[in-house]
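The full complex has more chains than appear here; those shown keep their coordinates.
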Amino acid sequence: MIRVSIAGGTGYTAGELLRILLRHPQVEIESVISSTSVGMPVAETHRDLLGETGLLFSETFDRPDVIFLCLGHGRSRAFLQEKPLPEGCKIIDLGNDFRNDPHFDGKAFCFGLCELNREKIRKADYVANPGCFATSIMLALLPLAADDLLKEEIHVHAITGSTGAGKKPGETTHFSYRDNNISVYKPFTHQHLEEIGHTLRAAGSNHLPQINFVPMRGDFTRGIFASVYTKWLGSISEKEMAERYKEYYASSPFVFVSDKSISLKEVVNSNKALLHIEFHNGYIHITSIIDNLVKGASGQAVQNMNLMFGLEESAGLKLKGSAF
Amino acid sequence: MIRVSIAGGTGYTAGELLRILLRHPQVEIESVISSTSVGMPVAETHRDLLGETGLLFSETFDRPDVIFLCLGHGRSRAFLQEKPLPEGCKIIDLGNDFRNDPHFDGKAFCFGLCELNREKIRKADYVANPGCFATSIMLALLPLAADDLLKEEIHVHAITGSTGAGKKPGETTHFSYRDNNISVYKPFTHQHLEEIGHTLRAAGSNHLPQINFVPMRGDFTRGIFASVYTKWLGSISEKEMAERYKEYYASSPFVFVSDKSISLKEVVNSNKALLHIEFHNGYIHITSIIDNLVKGASGQAVQNMNLMFGLEESAGLKLKGSAF
């Protein structure tokens, strides 16, 4: 059994990790760390876990084999400085601390996009889990990047559920504001553009063009729907392109190409990503959907853990979707 | 023109008052008071008012004919003590300060349920606007109370939209929590029971029985749906009872009895209340719907103002419902 610790245990991604790991056949949760709730039952914060765990929040870890950092963006470095990990303890960071700046204290964090870096992750001790928007957009573009076909500007609109904004309540997550509402935020400047850029380059895109990305706030809780297009200068057909995508993801247990239009709830509460491809007006148009808390965060983190510990990549992740 | 001031100008009920009063043919808004936003445009807080008003928040009033207090429950007395009103200024309090305890500084507040106290309100200078749950439940029961037919325990479940909880964000108004969720709060103990009780007694119920009231939080923004039943010991039929209700509300411009089942959105964004009556199993069952921000708060407050100033009761209140 892999002994797991979770730091930042009261937030949304920690809760989702708990939901997954409590059912993982090869995992034992040794500690759920929270500076604010030490001694309190984990199931009092994550209320849906009533009857599933008697764990209490603790101040620190004991001797985990791996620690998941769910601390909020920019707090992972401080945590690691304050709390030296036991020797051999692997790290999976769900924050954005090491995605673009992977070096820290002699460690090098591998970017944890399993579909691109599967083999590197198997050998890695430190993994930076990708961002949720970034995951949905990168999966839409990886096969094109791998064939170095990204030459013209890329246009992206992607709409996210409210859980992406975290647990702390605020104006734009107030139900009275958000219900039946739509808005744009950080247009053209979202911070995930950086990890998308270096990842697509690493995948094989030698002259990556500008990516125009308009993120939107949706009035739903889980999921990201990304609509991505770029001029298509190649000669293969829509159908051949779909085949190329299927081939690219053939060994990836969670990414599927749909021949029909997709809608967000086809992946909600699962670790799957679905893609759909159409050609129109000289453009290739790719729609891409994930659950931001699962494939966009905690599910992908467990997928990384599985690879890092030599388990089956999908262990504990064949989750029943909610569909509705 | 009636010169109006609104105190507590940044909250939800103040915003709704502004939406209504900016279109009221006999009203001029002289001041919108906010201690936290003095000098800021009102339309920057209430964003939907862009293009409709250039008003700025002010620190205090000038010489209003009437002031609406939208200060939050329990803060009206302190406000009135701190800011002496000009002589002759009428008061309409949307908080709960004077509903059950109407005396203050030589003033007596009239309980502003227009359908019961229409004539008293016409003569009143000080009005305590009823609570939203209370309004929907009282309207369901007034005709029975008037005929002193409330003898057996009354059972009420009522479900409210999120705007009833105010603007300040919190755990139970977080979109991630509230969306697609249902919960109960303050069962059997909600504070509106007090004003419901004294109002039904004032209406004619001499032996008002216990009222069992379970309030619920709904996953919508506007409206209250109340389901009310009590044993029916009388001899008249369901159809006769509906007629009795129609007769009772014949002179009330906003209360209607539907012969068919009702659904909440039939009144949303309007000042109307709809009632529907059925007899089953020895019970009379009444469903009652209002928009909590309009008939349950700011619309009813304007209705009171209309009466207090001798205007047509429905002036400025024939609002287009949203229906969807």
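The chains carry the letters A and B, assigned in the order they are written, with residues numbered from 1 in each.
Convention: a contact is a pair of C-beta atoms (placed from the backbone, for glycine too) under 8 Å apart; a residue touches a chain by one contact, two chains touch by 3 or more.
Values in this document were obtained by computation on a predicted structure and should not be read as measured data.
Peer 1: All chains are the same sequence, and 2 are placed; what is the full number of copies?
Peer 2: Assembly-level count of identical protein chains is 4.
Everything that follows uses one rule, which is that only the chains that are shown with their structure count from here on.
Peer 1: For chain A, which residues count as touching chain B in their complex?
Peer 2: Per the touch definition, chain A meets chain B at residues 12, 162-163, 167, 169-171, 173-180, 219-221.
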